[in-house]
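The complex appears here without one of its protein chains, the remainder shown in place.
As written, the chains take the letters A, B and C, and residue 1 is the first residue of each chain.
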Amino acid sequence: MRGFFDSDLWWSFTRSRITMASAVVAFICIAGSALAPLLAPHDPFDLASLQLMDAFKPPVWTAEGDATYPLGTDDQGRDVLSAIMYGARVSLMVGFSATIFATLLGVMVGLLAGYLGGTTDAVLMRVADIQLTFPSILVALLVDGIVRAALPREVHDQIALFVVIFAIGISEWPKFARTVRGSTLVERNKEYVLAARVIGLGKLPIMLRHVLPNVLGPVLVIGTLNLALAILAEATLSFLGVGVPPTQPSLGTLIRIGNDFLFSGEWWITIFPGISLIVMVLSVNLLGDWLRDALNPKLR
Amino acid sequence: MRIRLFAAVAALCLSFGAEARTVRWSASGDPNTMDPHSQNVGTVTMVLQQVYDALIQRTRTLGLGPGLATRWEQVEPNRWRFHLREGVRFHEGQAFTSDDVVFSITRAKQPTSNFGIYVDTIESAVAVDPLTVDIITRVPDPILPNKIASVFIMSRGWSEANGAARPQNTRQREELHTTRNTNGTGAFRLSLREPDVRTVLTRNADWWGWREEGTGNVTEIVFRPIASDATRIAALLSGEVDFVMDPPLQDLQRLRAAPGVGVLEGPEVRTIFLAMDVARPELLYSDVRGRNPLADLRVRRALYQAIDIQAIQRVTMRGQSLPTGTLFPEQVNGYVREEDVRLPFDAARARALLAEAGYPNGFEITLDCPNNRYINDEQICQAIASMWTRVGIRTRLNAMPLGPFFAKIQREDTSVYLFGWGVPTLDALYSFQSLLASRAGGQQGDGIWNYGGYSNPAMDALINRMRTETGDARQDAIRQALHIFREDVPLIPLHHQMIPWALRTSITIPHMANNQPYFRWAVVN
Amino acid sequence: MFAFVISRLLQAIPVMLTVSFISFAMFTYVGDPVSIMLGQDATEAERAALVAQLGLDQPFFVQFLKFIGQAVQGQFGLSYRLSRPVAELIAERAPATLELALCAAFIAMAVGVPMGVYTGLYRNSILSRFFLTFSLIGVSLPTFLIGILLILAFAVGLGWLPSFGRGDVVQIGWWSTGFLTVSGLKAMILPAITLGLFQLTLIMRLVRAEMMEVLRTDYIKFARARGLSNRAINFGHALKNTLVPVITIAGLQLGAIIAFAIVTETVFQWPGMGLLFIQSVGSADVPVMAAYLMLIALVFVTINLIVDLLYYAVDPRLRIGKGAH
Partner (left out) sequence: MTAPLLEVRNLRVEFPTRRGTLTALHDVSLTIQPGEVLGMVGESGAGKSMTGAAIIGLIEPPGRIAGGQVLLGGRRIDNLPYDQMRHVRGRQIGAIFQDPLTTLNPLYTVGRQLVETITTHLPLNPAQARARAIEWLELVGIPAASQRIDSYPHEFSGGMRQRVVIALALCAEPRLIIADEPTTALDVSIQAQVIALLKRLAREKGTAMLLVTHDMGVIAETADRVAVMYAGRIIEIGPVRQIVKHPRHPYTEGLMASIPPLDRRVERLAAIEGSMPRLSAIPPGCAYNPRCPKVFGRCLTERPELLDAGTTQAACWLHADG
């Protein structure tokens, strides 16, 4: 750990106030949403606690605000702040899961392609190329559409969250695969790999031990930027009404619902989730940008 | 020369000023067919009733007035005679005769038609002479004129020539000529149809009705569906659209305040209620095993009394609803004010009733709900779900679009669902027959929308009396049936919908409780 | 040149085959066409008859070939939702999407490239910092939110521009264009900006990164050592080398624009293929989805081919084939 604080990474981190600020914001977002059940002032999923007569309360600082609901309430009397915290939880959960899924898949395919070479490599990379041609949002929509058509509604609703994670994850893996494959190819031809093979060590353990650390940086950068993309993709799908199930509203769902009230003066129902989403994605993007610059000495 | 040119320009301007009276009209949904007998849905009718006429037309007060028939009489208990209007021509030039009426009624009776309920009692239609038609019913049908007012008249020659002798079968995914083309006798003709994009109607100068009192000056109607509420309202406010039929309730305040835009308010003949599976021995979507809680009147009353209808009216509906305790609003023939009384909202009483019925800890249930059919349908369901949960009935909300929703309840694959019922015939029988008559053993059309399986012999007997009796005897049957409705809670009534229309102040159009705009009466300034 | 085009075309074939296979699988196995067409109360005999009529009892490959044969002719059957031939539906809506995508791409390139060049050249100027901040916000703003905000500001607030639809269109053969009417052009502005903004920021960041990369190369240093003017170096040598990779990415971004049109079209009720597609996803209208997928694949393959040809035109290293190094 000391090594980390000594490192260039930490140095460049402390140098950039924006990066530090975005790290703090990202931390607040993650902590706030992870601990939503503990921190949120209300439980938006507890139907019994909702009071319809409390609906459409504006934020606390306006004339009709109510201290019980700092950011106001929505059309059902749900506390907007709590809804955002729970919504961010879903958004982040989907974002992280999809990114981890894409990373694992991509790294695996990349290693395999680079390591096995030949036909396997050609086929895997061709698939990645083809998929890269298609924008991820389209792939995600298609996956969702196919699952929606293939499964009965009730089943689909139950697994909708996983469908979204899968759809977004599957649409992002080729980026990882390409990077990892590139590094694998470079490493494969290095002398120590050849030497290790001569003394009878398996190639795969060597690859794992040497390639993985080498690609960790790029993978981390792609992963971080991808997290932002995944959160946006989820929000977009949910906005289009084909994302997470309505019983687990994400920020995108909240924006879609709030959108109905945007023109009628109840702006807080959509503006606050919107701002939360932007701030969250922006902070992740800033972190990713910084990470890329910090890990890429050429850009310094 | 110059003078002549000037005159020509002036004339052109004048003619424009006099003639270009366009109404740009929008609603959330687009008609899914132009076939007049295929889909009995408001979104289809709202366009087609501009193009097609029926034998009898609705008046501005939703009464019955002459249409393609100038007068009609019940010559025998089972035979109605219609005297047709002379000199009427279809938009494509065919002369209108009794043959077209016979054809149209026969067409509406086809299995692929969705208009069966309007012709259910009809045995046959017979052309007496080119301008007289007899309609023979199987049983005496006192409200036949109310029903026939919903059957549009097509040209036999045109339909048969274009292979559309029977209505388009939407279930079998077929496309007929009538899916996109029309040939009516109405005030407007269809001049452009781009599904989902726009539909343009132009004034039929030859329409027989223009001669009558109080008709308007609209020359062109451009209909564009805009599904997104926000976009639709933005379009109205920015002047791209003149008339929005279904403005979101939350925007009414703002629309009223906006310059040049007004809101026409009025009730709709449509009642929103909750229907329950009262027939199955065990509910499909509940944690109660071995018995059906909803079969117990106490539970139904508990559900009823748990609902704070005033809160829903004030918050969810923003005042745009008329809470009710009965089956239909007062515009409907047979309405009884004394029976229009709600069980009071009383959460404690609801809990007590549940305990009494043997559910001290409540139970779990799934509420099926459409999310794009009635005004704020999903929000109403959310509110009810939370109110029910508060008295111990843990409610899972299952909201879905109209298509899957209807498919689901028509499979009877539901335990509780939100439903709305309009009464196009403006007669009580239509509601009782469709919603509360026993499904088994009844006549055609009985209980076709009774997916909760409610069955009460007393109710069935009263419905049969409504069918045949007239005058006070019939009214008495309706009164008794309404009383049973109130006591037995086969459905939980919520409210009658209000249907505000938003439009530019330069347009006047009568607000109609059947939620149909009649552009023949619209005036554009 | 000819051989190059042929080889690229040959490479496109597996892509199209894969995509048509997915389409075919969707068409055939997802959503059970027999049930959909017959309804639930059909008898076993009726089912069997329809199965035979549709050729579903034939071997897999026969069915697949038939599907491809029909797809090549543009036949995808009837939409479940609208009961109209899918090909007709798509043909009606394609011009709207393509015009929107072209405008958005134009905005993205016409603004994104100069901004990228500027920020690449003057890395530390205040304007560059502003552009960079702008671009970060741009990639962090979801498209739908941009659309909503633009409508709020320019359609509802200021009332300058329409909030939905294409305005008046002019029909030229089967192509309907909004470019020839004032209302059509006005209607184009907000959706095109909405759709172009994200791509604009992407292109700007890409051009900036490439520009910085190129400016570090030896040949730029050498060009400076030769005393060439800044103008010749930045806008001749550097820009041209920057544009080579930018062309590729920008070409692919045109594909992304067509895909992201789905979102924009939803927000602006733009009557294009994207709106059709999203409505089809919502109602599981498989024929439309399958056809859209095929069409998009075709568009992408075409774009890729054009990008390759452009690449070929710009980069002389490709012209003498492989093994030149």
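Here is the rule we use: a residue touches a chain if its C-beta (ideal position, glycine included) is under 8 Å from a C-beta of that chain, and two chains touch if they have at least 3 such contacts.
All of these numbers come straight from a predicted model, not from anything done at the bench.
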item: Sole residue of C:Ser7, C:Thr133 or C:Ser229 that reaches the chain not shown, by the stated touch rule; value: C:Ser229
item: Residues belonging to chain C that touch the chain removed from view; value: 216-219, 221-230, 232, 236-237, 240-241, 244, 314-317, 320, 324-325
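By definition in this document, only the chains that are shown with their structure count from here on.
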item: Most widely separated chain from chain B, with each centre as the mean of CA atoms; value: A
item: Between chain A and chain C, centroid-to-centroid distance (C-alpha), Å; value: 24
item: Centroid distance [mean C-alpha coordinates] between chain B and chain A, Å; value: 46
item: Junction residues of chain B - those touching two or more other chains; value: 228, 230, 234, 237
item: Numbers and ranges of chain A residues touching at least 2 other chains; value: 259, 262-263
item: Chain B - residues contacting chain C, complex; value: 32-33, 168, 170-175, 179-180, 194-197, 224, 226-228, 230-232, 234-235, 237-240, 401, 403
item: Chain A - residues contacting chain C, complex; value: 126, 130, 132-135, 137-138, 141-142, 144-146, 148-150, 228, 232, 235-236, 239-242, 252, 255, 259, 262-263, 270, 274, 277-278, 281-282, 285-286, 289, 298-299
item: Residues of chain C that touch chain A when the two form their complex; value: 14-15, 18, 26, 29-31, 136-137, 139-145, 148, 152, 156, 212-213, 216, 252, 255-256, 259-260, 262-263, 266, 277-278, 280-282, 284, 286, 289, 293, 296-297, 300-301, 304
